[in-house]
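In what follows, a structure is listed as structure tokens, so that the remarks can point back to it.
What you see is the complex with one protein chain gone and the rest in place.
Up next is chain A:
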């Protein structure tokens, strides 16, 4: 990992980059399951971006086919309004993934800045910021979201992503700070300081690139967290039903269509459930691969 830290000249940097991608490819090939993770993840992104464009809005409902089990016509059955469950999963993916993306961006920007600043400056600011971070980490997130649901409208992915991002940066800040603390004592940072390089240069050109993979991993983990919380909030039924979200489907399937009792509504429950499971699986596989790429110690043989 330390080899990729200081790209000295252009050619050396490109060699390093090539080595890096070769490393990525090696890890991917050793366990093909990880490639699967990347493919599924890409599939979800395509589905969220293109899917809703290809489907009619609103989705056609068929009063003669209300709450049907899976069939050839409707692969995952229909909902209580006679809409195709698979199509609902596709339209629902946009809210879910957009929120996750917004959350991830806010989490990473806020968490990284605070962690870097805190770890680099040390001193009084560090103490104050970390006290705040600890406090934020202690307040139980889901109950707080539930309470917030009474005053804040979570109707659009932007509103949801904003709240989740602002509540979620604590972990990233802590992680980035501890990484900064260990990096700042290393030789290359001391050298840069000795050379009189500006703090912005040291942070932007020396610290950030070497922490990028670490931050990326934390970002993916926060994405999973964002997916769970938002789907969960809709599932609990404390938010208005008007949005297209897998959580709304889960809620209606379990608490209104009685999917756990009647086999007719089973598809309605399985659709969003499978979508969440697949997305989880993909992210777990990708994080696992990233872990092995960036953490050579795990590559034992």
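To be clear about the criterion, contacts are C-beta pairs under 8 Å (C-beta built on N, C-alpha and C of every residue); 3 or more make two chains touch, one makes a residue touch a chain; residues count from 1.
Assume contacts and distances are computed from a predicted model.
Student: When you check the chain that is not on display against UniProt, which of "Dipeptide transport system permease protein DppB", "FAD-dependent oxidoreductase", "Citrate lyase alpha chain" or "Thiamine-binding periplasmic protein" does it turn out to be?
Tutor: So the chain that does not appear here would be "Dipeptide transport system permease protein DppB", according to UniProt.
Student: Can you tell me which of A:49, A:109, A:128 or A:144 touches the chain that was removed from the display?
Tutor: Here the residue in touch with the unshown chain is A:144.
Student: Considering the complete complex, identify which of A:175, A:189 or A:283 is in touch with the unshown chain.
Tutor: With A:175, A:189 or A:283 as choices, the missing chain is touched by A:283.
Student: Touching the left-out chain: which of A:231, A:248 or A:293?
Tutor: A:231
Student: May I ask you to list the residues on chain A that touch the chain which is not drawn?
Tutor: Given the touch definition above, chain A has residues 131, 135, 138-144, 146-151, 178, 181, 224, 227-228, 231-232, 235-238, 250, 254, 260-261, 269, 273, 276-277, 280-281, 283-284, 288, 298, 300-301 touching the missing chain.
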